[in-house]
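With one protein chain held back, the other chains of the complex are shown just where they sit.
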Amino acid sequence: MLLQVLINGIIAGSVYSLVASGFSLIYSTNKFVHFAHGAVIAFSSYILFLLFSILGINFWISSLLTITFTSFLGYFINYFIYKPLRKKKASASILLIASLALLIIIESLIIIFFGADVKTLNLIKVSEGIQIMGAIITPLQIIIIFVSVILFIFLMYFMKSTKLGKAMRAVADNKDVAEIVGISSENIYSWSFIIGSGIAGIGAILIALEQNIEPVMGTSLMIKGFTASVIGGIGSVPGAVLGSYIIGLVENIGIMFLPSGYKDAIAFVILFIFLFFKPNGILGVKKGLQK
Amino acid sequence: MLNIEKISKNFQGVKAVDNCSIKIEKGKITALIGPNGSGKTTIINLISGVIKPDYGKIIFENNNLSGLSIEKIANLGISRLFQQSRLFDNLSIKDNLLIAVNNNSSLIDNILGLNKIAKEIDAKIKTVYDMMEIKESWDKLVSELSYGQKRLVEIAQTILLPHKLLLLDEPVAGVTSLLRKRIAKILLELKQKGETILFIEHDMSFTLDIADDIIVMDAGKIIARGKPENVIKDKKVLEAYLG
Partner (left out) sequence: MIDAYFIHLLILICIYVILAISLQLSLGFTGLLNLAHVAFFAIGAYATALLALSGYPFWLCILFAGVLAALFGYVLSIPTNKLKGDYLALATLGFSFVIYAIVLNWISLTNGPMGLPGIPRPTFLGINFSNNNNFFMLSIFVTVIIYFVIYSITKSPLGKVMEAIRDDELAARSLGKNTKKIKSISMATSAFFAGIAGSLFAYYITFIDPTSFSFSNLIPILSIVIIGGLASLPGTVFATIIIILLPEPLRFIGFPSSVIGPARQLIYAMLLLIILYYKPKGFYGKVNLE
């Protein structure tokens, strides 16, 4: 029984880490909360649904298109919304509110075009889970864990060893100094959205397969993603991944005692506790408190 | 009046303030000078509660200030001026000054209009406003003032807050020589009335004009103190400034 909870926690954590790592990459670089990230994921899931379930395009091609589309969406959001606001010296708070408005816009568009009901992808028939020591895990779930780990390794390699990754860390660390050294922060912002949203796209595909999709799924994912980032240390991508697994585990332990509808609430209670006691998170990098 | 005992503060390994002890006497104007980064503003921050000391303690009129909040320390009678302008930009001069004087935060009183600005308080604000010779109408928004006028408003705030000790961090930095003279005059007048002032400054002529005592800091330590005429002759002081 406990092993099942553990496994469920790791599966959930893997899903959240796909959301949180992209979000954290964007946050650490841009220094504001891009809350619409969740809606970007939701929208991508629907695009996959459109391409695969409605238009009947081959799954792999649909997936590739979805990831590409998601990256573009992230890029465009930055280009058309955040960049102009930044030019007007918008504060992080204004950008946050703008991202909330964007979240609603995207969710509303989903409802208008696809309807508010829940959709399923029907790629994988309800498959038999594999039994491991009394706990059940499906092949898809194994893939999810696998993909999130691989992605994490790639992301770490990217941040540490590639030119673009290092430039991103430079901008995240100190934008002004980075600019003096010749790094264009606007350029880096664009890339952070492309890559961060791309990761989200991969997440969107896996989430769409594993869970049903509905218009408001983005908000729920975003709560988890943000909380994971705060727990792990805002500004730290590995921290966000760590935080995701913590949330996944605590949630699944929590619903042993509470009705499952309270899952989202659990994440926020964790958020509160951390904001109150340890706002820099576990691997904390930046401060978020008033003087 | 104010007794700083062996106070130390580290910032990420750097000793900003290193085992300093200072006694401030009532009714005197004391200047705290020293090169940039010597720890002067840190001392003021430690006194006013903006930061907490790592070691040592600060006693103000028999009150141990360690661990007290900024507002508690202010209410004990320490009124502090910041080096950078910290006015309430979206409020008028009058409101900025009013905030310094009024301290009734009872919701009911304020809703029912019972927290009316008493005539004495109004008069007090007006007195200080006139004393500072602030040129602008007091309904003007503070964000629209020039730097010098802003500084006057800030000093007015500091004076209006009921206090026993004034802590001024670079009161005349960046102001015109006319304003500098006026502020010097005002501080001397306050001393005449028995007030105690501790200020930080880089402007030596201003400092020498009004200070009774000078304390010199360098690299977190106090390297000299005493009457102005003695301190400026002190070798260590000259070294600190000239390198």
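Quick notes on this one:
Which chain is which? They are A and B, in the order written, and residues in each are numbered from 1.
Note that contacts are C-beta pairs under 8 Å (C-beta built on N, C-alpha and C of every residue); 3 or more make two chains touch, one makes a residue touch a chain.
Keep in mind it's a predicted model, so treat the numbers as computed, not measured.
Within the full complex, the chain left out of the display is in contact with A, B. From the set B:1, B:59, B:74 or B:208, the residue in touch with the chain omitted from the display is B:74, counting the whole complex. Considering the whole complex, the residue from A:33, A:48, A:167 or A:241 that touches the absent chain is A:33.
Among B:13, B:113 or B:194, only B:113 touches the chain that is left out of the view.
Only one residue in the set A:6, A:50, A:65 or A:269 touches the chain that does not appear here, and it is A:269.
By the touch rule set out above, chain A reaches the unshown chain at residues 32-33, 81, 84-85, 88, 90-94, 96-98, 100-102, 104-105, 107-109, 111-112, 115-116, 216, 219, 223, 226-227, 259, 261-262, 264-265, 268-269, 271-272, 275-276, 279, 288-291. Even with one chain removed from view, chain B keeps its contact list with that chain: residues 48, 50, 69-71, 74-75, 79-80, 82, 86-91, 95, 98-100, 102-107, 110-113, 115, 117, 141, 157, 161.
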